[in-house]
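Missing here: one protein chain of the complex. Every other protein chain is in place.
Each chain gets a letter, A and B, in the order it is written, and its residues are counted from 1.
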Amino acid sequence: MTTGNPPARPGADLPDHPSFLWRNPDPATSYDVVVVGGGGHGLATAYYLAMVHGITNVAVLEKGWLAGGNMARNTTIIRSNYLWDESSGIYEHALKLWEGLEDELGYPILFDQRGVLNLAHSLQDVRDSVRRVNANRLNGIDAEWLDADGVKEVCPIINVSPDVRYPVLGATYQPRAGIAKHDYVAWGFASVADRLGVDLIQNCEVTGIETAGGRVTGVNTTRGRIAAGKVALCASGHSSELAAMAGIELPVQSHPLQALVSELLEPVHPTVVMSNAVHVYVSQAHKGELVMGAGIDSYNGYGQRGSFHIIERQMSASLELFPIFARAHVLRTWAGIVDVSPDASPIIGLTPVDGLYLNCGWGTGGFKATPGVGDCFAHTIANDKPHPYNEPFTLERFTTGALVDEHGAAAVAH
Amino acid sequence: MTADFRLPRGGRIDRDSALRFTFNGLSLTGRQGDTLASALLANGVHQVTTSIKYGRPRGIMAAGVEEPNALVQVAEPFAEPMLTATTVELYDGLVADGLVGHGRLTDEPDPARYDSKHAHCDVVVVGAGPAGLAAALTAARSGARVVLVDDQNEAGGSLLGTDDYLDDRPSDAWVRDVVAELDATPDVLLLNRTAAFGAYQDGFVLALQRRTDHLGFDAPRHIARHRIWRIRAKQTVIATGAHERPIVFGDNDRPGIMLAGAARTYLHRYGVQVGRRVGVFTTNDSAYVAAIELAEAGVDVPVLIDARHDVPPKLGAECAARGIDVYAGHVVTGTEGRDHLTDVHIGSLTGWHADTVVCDTLLVSGGWNPAVHLFSQLGGALRYAPGLGAYVPGERLPTARAAGSAAGAFEVTTCIEQGAGAGRDAARAAGFSPGVEVAVPVADARAEETPSAVLWSVPGEPNGVFGAEYVPNAPFGSVPDDARFVDLQRDATVSDVLRATGAGLSSLEHVKRYTTIGTAHDQGKTSGLLAAGIVADALGEDLADRRPTTFRPPYTSVPFAALGGRDRGELYDPVRVTALHDWHVAHGAEFEDVGQWKRSRHYPRQGEDMHAAVLRECRAAREGVALMDASTLGKIDVQGPDAAELLDMLYTNMMSTLKVGRIRYGVMCGIDGMVIDDGTVIRLTEDRFLLTTTTGNAAMVLDWVEEWLQTEWPHLRVFATSVTEHWVTVPLVGPRSREVLATLAPDLDVSNDAFGFMTWQDGTVAGIPARVCRISFSGELAYEINVNAWHGLALWEALIEAGEPYGITPYGTETMHVLRAEKGYPIVGQDTDGTVTPQDLGMSWAVSKKKADFIGKRSFARPENLRPDRKHLVGLLPADPTVLLPEGGQIIESDHLPEPPVQCLSPHSPAGLNRAHRVVAQPPVRMLGHVTSSYDSAALGRTFALAVLRSGRERIGEKLYVPIGDQLAAVTVTETVLYDKEGARRDG
Partner (left out) sequence: MQLIPCPWCGPREEVEFHYGGQAHVAYPAESAALSDEEWAKFVFFRDNPRGPFAERWSHAAGCRRWFNAVRDTRSYELLAVYRPDQERPVTT
């Protein structure tokens, strides 16, 4: 080889980030709203508080680095094809916001609507899938049922042979689904929020929530006490601990969830594929790496690591569906801490403590909801009243029994 | 363009061999013992590829796994994307190409086998260099079971890349002795070509053994290509060595620029001189040795540039004696060359002197980074060692210790000492008294004289160093603003890092994401710390005060297939078949997967589709006699004096009142009051019951029983045992079933009076001891015959023969579903979805009002459960009796289907239209429920469905609609029982 190749094949590199992202202010003594947790949800909430509600005296407190928790660790799948009206409401709201987010934030978030296939491997999977497609369409969500040939057409590398252990009988297809680049999304929200006056405060861990007369008054942090008119919790896996500081028990459990990437590969996988029976969810990210989510570890864990047999099982499953992946390599594995609720749906809204707001229980599904949650949660905080889209997702539903059970038909809740 | 760079002697290669290989279309020859990289260098080929972003030529930089540049795609004999040329062992016929950033997956199926193996030991040692060998031998001599893994083709580690002597013998003699003793020691396993890639809790080390790759075309197919070793050890010794650290300077990426230690390895291990005229740039003494040894091998080494002001006296003198000009206090400020290095610009740190040296190769050493990856994976804290400019293990772990270069020791005798110490401590911690000490040999290696300096990046501006004119020189590819590369594989430069810190980023994790440094195939082995150092300098912080980024498995990349192992295809998940499976296959059954089971779905005859087959099977069951294989139903034997009490808690029904000899249908709920399973309970004796469960839930129900029994009510004297596979279960269904059974069971009184509905009897059927139950899932007269599974086929064939005069017909799950649906019997998991209560199913009759409590009872009283408008199970009759509703169809009130809310992609239109989709804002259409089961009924002469419908029981007779694609089907809501409402057929 004596001559160089032409540079920069498409996808080889990502767009540059701007040359300024955010200030690193010291915390002020008081804010109108303190958002606890500088992940995607926290940053989006701060952004919508400032942008939509004009509430800019806001701090986002992050115990580590911004968007360094689940936001940095998820597999970036975005879709809204959930079964129940309540879920499809908030996820579709999010998806519509995703569709305009790049322009809104002026940040290249790389939202790529390459579609998602949710595969069916048994007759009951097929029934559940058709049910979900029909529900989606009546809810104004794009959805189709594809047979195995249709699946093959959308994603030619899927093995649809009937001779495999659990053949692909078909799939639901949501063309508007896709992926985005998680860091870019978080940094987009963060940089605009910063510009609007929100203080993004890193390395600032909340150690206590102060209340007086049933109303929140501030938070104690590793960087001192901060008074707050309102406090909004957006701490995913650490929500139980935080809520406990205000005397609130949550019906969530924190589990490790692992994921992995391959080396960069030339494009082979044009869409997003999810399968529940053969546990796989995988896309080929913008640079060319296969990004794949593994199963959730069964035990509670805050260690941001899981057990390796989960990864091994994940590999077996992926090769069942994608024989072409056999020669790819795992380059890196990691884990996040997901807060799983009993009905696989989030908890968003008011709490028994005035001025304290809760957003948790997203389990494996939080990333896709980011702008939707930010918008609705900001609305909830600003008006002290839930947004219609998050009204069903109360903490009280566990007492009344009005669950939004997404285990059944949309069982892969990622 | 190629030339011979193989030295006349030296190296651990077989000089009599000739391995032909093709690289980037070039036919070349190498030797047995070469890597692809050493063979390329022996042919004078440095450039392997061009870079991902700027298209700049890139060459071989290292000699091991840390290689950032030399990525290759192997095409033949076994296609594999993205390997490093430095780790591919050469074999005859290898065809490979340099990779520009992206690997290629081949469409060809992977024909190789992969497996895994567990190894249990007292001490696992990772790395068979001087420290690892000493550790393994020491531990082995104490009697400990030892596993020693090493990623190279032979033991020796760093010793393979030196010409050091130990005890007046070449070091490989020492290595040979140690290996021989290890080989001769029982319970010691030495694994070559085995890369430990992950270290987990409780002494769990994962390693990838490449068993046949080095054999090329000769790789035997019957040997697993790769094996994952799952090693469980009481103690772990991490002797993984160190990676040399580059220094960043202008145009530091040209082919011909490589790590100094790598050049030593190519010299000593492969007998290859990496250049004709070699300059050296260092911050430490180790590169002096490289310069001296290359000069001794006859290579022209004109200069050694040392960023330190203090030259090591002895090493300096040795250089001088070989005509190497040592420039102290100097740095490399830039380089020239097209596809290969031609000139090196140097300058003094004080700025008064600058020069240009003609070189075809530049060796760089910025110090050494201990390979602390596995230690960090174990959760071990790292400490920044300012003298090394690197992280070292910063705490003692109870079950793991690092030794040798991995712990920051670089002299060979220190490494051996540390290794022996670690081996002794590890064995002792595992319960073994020390054995004979491993003698530390005397080494002739040159000692370190002057402490290392830490230099991440040569100071200066991207476009000028100390005023010296610096023009980025990239004749190939594009010209970046800055050619001081930190991460060569990601084409990320110092300016990129500074742009990140300038943007407000201080966390290294943020910088990594901003610049993509450390995310490539090498996962930042050479670049990560450089970036950290540059960030710390830019922020005016001390690395000691900053947290390093986390090291995550795998240390080196692992093929998906290797991890998938044997758990593929049929072995992906166990296939469960009944004792009658072969009969079903022989008689043309179509199967469906139900959980892990293969169940016969229907038995099409010649020319029949499923629809026709099912109509025929249904007719047989309703009009004559039919039989099916229901052996997959879960069966749990529950016995003990308190069995009835337990079952009263687990079922919504009262089971304690069931009389011996009788059968009761039962429903189980979760504590949330939702139906989780159903089945029959038969009472065998006062203290013994047999439960049946649905096929898919058998294991779940047994676990459920055990969980309550063991954790909540351990005082109950009950045992529960799965007996699913013990029995073959055959429902014999239809008005003629009594006659068929009577033929085969002459001593059984099968009359309705003697053998009533929901009773069971033991007897002999076709000469086989059998338990016969009068239960019916179809509404027809039916007997469920259970025999020992060994005799299942005999029973089945006898039934077929005896039923022949009546046209006995085998039927599958599809017909079973139709028959039960005609009678309104729900199927848990199809007509329920975890949100349905027994009351919703219209089964309040199965919910005991007498029992004080049972699982789920309290939840029935929650507000949501008391809503009048819950969804109920109902029947639906399409207005057009030929229209088959889709299972999963939604039910709406409106007779007008709005325009499709979304313009959907037709499955047969080409992909790539994604962005064209538009959502038309539409108010959601209120859904009242959905179709759960839908069939064409032979008995009803029409289609019908079951559904769950909001306020369903109050809507009987209402007209509603179910969308089918763009059409609406009108339906009438009915009760669930559509056939034989009076139950007249049950008793025959």
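By definition in this document, a contact is a pair of C-beta atoms (placed from the backbone, for glycine too) under 8 Å apart; a residue touches a chain by one contact, two chains touch by 3 or more.
Bear in mind the structure is a predicted one, so any value in this text is a computation, not a measurement.
**Q** The chain left out here touches which displayed chains?
**A** A, B
**Q** Considering the complete complex, identify which of A:Thr56, A:Asn203, A:Thr217 or A:Thr400 is in touch with the unshown chain.
**A** Within the whole complex, the residue contacting the unshown chain is A:Thr400.
**Q** Touching the absent chain in the whole complex: find that residue among A:Leu66, A:Leu250 or A:Val404.
**A** Counting the whole complex, the residue in contact with the absent chain is A:Leu250.
**Q** Quick one: say which of B:Asp16, B:Asp202 or B:Asp747 touches the chain that got left out.
**A** With B:Asp16, B:Asp202 or B:Asp747 as choices, the missing chain is touched by B:Asp202.
**Q** For a quick check of understanding: of B:Glu706, B:Glu801 or B:Glu958, which residue touches the chain that isn't displayed?
**A** Only one of B:Glu706, B:Glu801 or B:Glu958 touches the chain omitted from view, namely B:Glu706.
**Q** By the contact definition given up top, give the residues of chain A that touch the hidden chain.
**A** Within chain A, the residues that touch the unshown chain are 238, 240-241, 249-254, 298-303, 307-309, 342, 398-400.
**Q** Residue-wise, where is chain B in contact with the chain that is not depicted?
**A** Touch with the absent chain occurs at residues 200-204, 230, 232, 379, 671-672, 703, 706-707, 710-712, 714, 852-853, 857-859, 861-863.
Simple rule for what comes next: only the chains that are shown with their structure count from here on.
**Q** Hey, how far is the Cα centre of chain A from the one of chain B, in Å?
**A** About 21 Å, centre to centre.
**Q** Hey, which residues of chain A end up touching chain B in the complex?
**A** Those residues of chain A that touch chain B are 1-9, 12-14, 17-24, 64-66, 68, 72, 85, 89, 96, 113-115, 121-124, 126-135, 137-144, 146-147, 149-150, 153-154, 164-166, 173, 175-176, 178, 183, 202, 262-266, 268, 270-271, 278, 288, 307-308, 311-313, 315-320, 323-334, 399-403, 405, 407-409.
**Q** Quick check on the complex: what are the chain B residues that touch chain A?
**A** Listed in rising order, the residues are 1, 24, 47-57, 79-82, 98, 100-107, 109-110, 116, 198, 200, 204, 206, 228, 339, 476-478, 491, 499-500, 502-507, 509-510, 513-514, 516, 520-521, 523, 552-554, 557-561, 563-565, 567-570, 572-573, 575, 592-594, 672-673, 829-830, 833-835, 859, 862-865, 886-890, 892, 900-905, 907-908, 911, 913-915, 917, 919-925, 927, 930, 932, 963.
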